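A single protein chain has been omitted; all remaining protein chains appear in their positions.
The block that comes next holds chain A.
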């Protein structure tokens, strides 16, 4: 699942190094348009619909938190 997430991130911002980032949001790797694209891609890929109220900084800080978010919203590993 993490590889999937990473490949979407690489598609959206290929110039950023997500693997070595401690916090995607605090380090400014993702802006609002990136989050919109990422959520759309993740929704399609995992056939889920991430709740708007779950789109908060804590859930997009790193690969682990995004994975937890997907599982919480019903994504299958």
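Note that contacts are C-beta pairs under 8 Å (C-beta built on N, C-alpha and C of every residue); 3 or more make two chains touch, one makes a residue touch a chain; residues count from 1.
To be clear about the criterion, contacts and distances are computed from a predicted model.
A.B. asks: Under which of the names "Amino acid adenylation domain-containing protein", "PepSY domain-containing protein", "tRNA 2-thiouridine synthesizing protein D" or "ATP-binding cassette domain-containing protein" is the non-displayed chain listed in UniProt?
C.D. replies: Answer from the record: the omitted chain is "Amino acid adenylation domain-containing protein".
A.B. asks: Considering the whole complex rather than only what is displayed, give the residues of chain A touching the chain that is not shown.
C.D. replies: These residues touch the chain not displayed: 13-15, 25, 30-33, 35-36, 51-53, 55-57.
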